Structures are given as C-alpha cells and as structure tokens.
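As you look at this complex, bear in mind that one protein chain is not there, while each of the others sits in place.
Now for subunit A:
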C-alpha cells in the first residue's frame, strides 16, 4: 500500500493552472447556457390550424378555444406558458415557462400547441 501511494505524486503548479483554467472556462460556458438560443416568437396552433405567431417580448394573455374548452396562454417577458387548461391531466400547465428556440409544449386533449421560434429559422428538431 505504501509503495503504491509513494508513486502518486502531487500535481505540479502548471497542472493546477490547467485544471483551474479549464474548470473556469467550462463554468463560464455553463453560466451562459440559459441565454443560449433564446426564442423571440411563439406560434400557437389549434390542431393543424395556426392561430397566430406572437412576439415574446410583451405581456399578454391569449385564449384559445380547443376541442375541450378554453386554454389560456400567457406570454411574459420573453417566455410563454399555459396558464389554464381544461384538460384533466394538466401536463401542459405543469411544463411551466418556456424560453428556448425549438421548444414545444402541447395540450393533447385540447389539441393546442405552442412552438417557440428563434432567429435561426428552424422550429423543430429531430434526432
């Protein structure tokens, strides 16, 4: 055990420098994570029908009549969410605020969906 441990040497100061710098750069990139690819618009659909495309930089409630009843969508300072929904499971409401381009939230029972659009022009991703 002792011989095994004696072979392990402490890091040199250059190693510490590399380690701290790489952690720093990674942390800095990570802090910028939430801002990446911010959506600027959202498109609301009922079934296959596009209700409209709205700018996210406003404070606005939009009521959409779906197959079950009225869904209330709230746009507020660059983000959007389902505020009320007539569905029983409330999954759409539980998704909370969305702000990144490419994100999608939908209320399947009421057939209402929101797609977040960014400047880059795509509106969905598939892998």
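Everything below uses one rule, namely that a contact is a pair of C-beta atoms (placed from the backbone, for glycine too) under 8 Å apart; a residue touches a chain by one contact, two chains touch by 3 or more; residues count from 1.
Basically, contacts and distances are computed from a predicted model.
**Student:** Refer to UniProt and select, among "Leucine-binding protein domain-containing protein", "Gx transporter family protein", "Archease domain-containing protein" or "Amidohydrolase family protein", the name of the complex member that is left out.
**Tutor:** Looking only at the record, the undisplayed chain corresponds to "Gx transporter family protein".
**Student:** Which of these, A:18, A:50 or A:108, touches the one chain of the complex that we don't see?
**Tutor:** Result: among the candidates, A:18 touches the missing chain.
**Student:** Can you name the residues of subunit A that touch the chain not displayed here?
**Tutor:** 7-9, 11-15, 17-19, 22-23, 25-26, 29-30, 33, 36-37, 101-102, 120, 122, 125, 127
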